[in-house]
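With one protein chain removed, the remaining protein chains of the complex are shown where they sit.
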Amino acid sequence: MSTALESKIRIQREDFVVTDEIEAIKKVSRNIGGIVTFLGTGRELSKGENITQLNFEHYPKMAEKKLEEIREKAIQDYKIIDMIIIHRIGEIDIGENIVLIVAAGEHRKEAFVACEWAIAELKRITPIWKRETTSNGEVWVQATP
Amino acid sequence: MSTALESKIRIQREDFVVTDEIEAIKKVSRNIGGIVTFLGTGRELSKGENITQLNFEHYPKMAEKKLEEIREKAIQDYKIIDMIIIHRIGEIDIGENIVLIVAAGEHRKEAFVACEWAIAELKRITPIWKRETTSNGEVWVQATP
Amino acid sequence: MITVKYFASLKGIAGKEEDRFDLGGETTLKKLGEAVAKTSPVLGEMVRDRKIMISVNMDVAGDDTIIHDGDEVALLPPFSGGSF
Partner (left out) sequence: MITVKYFASLKGIAGKEEDRFDLGGETTLKKLGEAVAKTSPVLGEMVRDRKIMISVNMDVAGDDTIIHDGDEVALLPPFSGGSF
């Protein structure tokens, strides 16, 4: 069985499959008309430097708690039907998936707003840190909004 | 080989796989950091009536031409890296995929704006029509913005 | 010959998917509308008075669009790409 059904909030080392998460959220209601997905991936360039690898670390339990807060607030404030949030940790190569937010609504408008809000809020309040490896070595990165 | 690589604009009867399209767009650049996807699905309720099936018809060639115009304008105006647009035609059941827009950018902001603009523009200028089947029979539907 | 295509609900009104009319080398939407009226007075009025969107060779037509022999005209009822 897919891990998609286990929890709508996950912080995990392994990759996720976007289609599986979308199919999981579709099962919640027959009245979903619009699903907006944000997928964050590892970029090669950061402030002009070539990155060879990313490494994510989180504060266990607190990070999950914050993601659950974001999910609940998104559902309540933007009247969407459901939301799934997944963030990977550990080593991530260029082009690989890092974070996924799936927002399902009756119509597209609320799903777009909820999804865009959720990724901004995730970056603002979730204790997850990124270390970039470049030819100059490794460095912990501070958030860019 | 997946049909995903054949064209970035498709109108087709068969379903699509979101993950395949995302992986196809990822191959375009190693500098993609944010991918925003809109997936439109068949809703059961429409103006209080229970829908049992949807049926989409398009004006061949003109519909593809309009989707290509939308794709090119999105890339140019919003500075995204690439966009894929797929619309299904024919019979569609409740919960099934109807339309997919994938917008890939260096950062999330331009990908969100381009994706949301593209679906609104698709509904505005693309010659695609929907017939809803309810317990009262079949009816051609006019656009809701 | 000018081909006139009917889509969605208009196909039901016309009772067919397309018509063909011979209106010489050049014509207008107004004159084409009079020809279409022979198939259906309602559709004819839509074309003549541009009550719906009309395309000529897949570009949206304006009031003064000239239609040439061989052109493809289409009557396009309001689009509806899903209720999302």
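So that you can tell them apart, the chains are marked A, B and C in the order they are listed, and the count of residues begins at 1 in each.
Convention: a residue touches a chain if its C-beta (ideal position, glycine included) is under 8 Å from a C-beta of that chain, and two chains touch if they have at least 3 such contacts.
Predicted model, so just to flag it, every value in this text is computed and none were measured.
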item: Visible chains that the absent chain touches, using the contact criterion stated earlier; value: A, B
item: Touching the absent chain when the full complex is considered, from A:R43, A:R71 or A:R108; value: A:R43
item: Where the unshown chain meets chain B, residue by residue; value: 33-34, 107-108
item: On chain A, residues whose C-beta touches the chain left out of the figure; value: 38, 40-43, 46, 54, 56-57, 59, 61-62, 65, 87, 98-99, 119, 122-131, 140-144
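Everything that follows uses one rule, which is that only the chains that are shown with their structure count from here on.
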item: Category of the chain touch graph - line, ring, star, complete, other; value: complete
item: Chain whose averaged C-alpha position falls nearest the assembly-wide average; value: B
item: B-C compared against A-C, more contacting pairs; value: B-C
item: Multi-chain contact sites of chain B, meaning residues that touch two or more partners; value: 38, 40-43, 119
item: Residue numbers of chain C (touch at least two other chains); value: 82-84
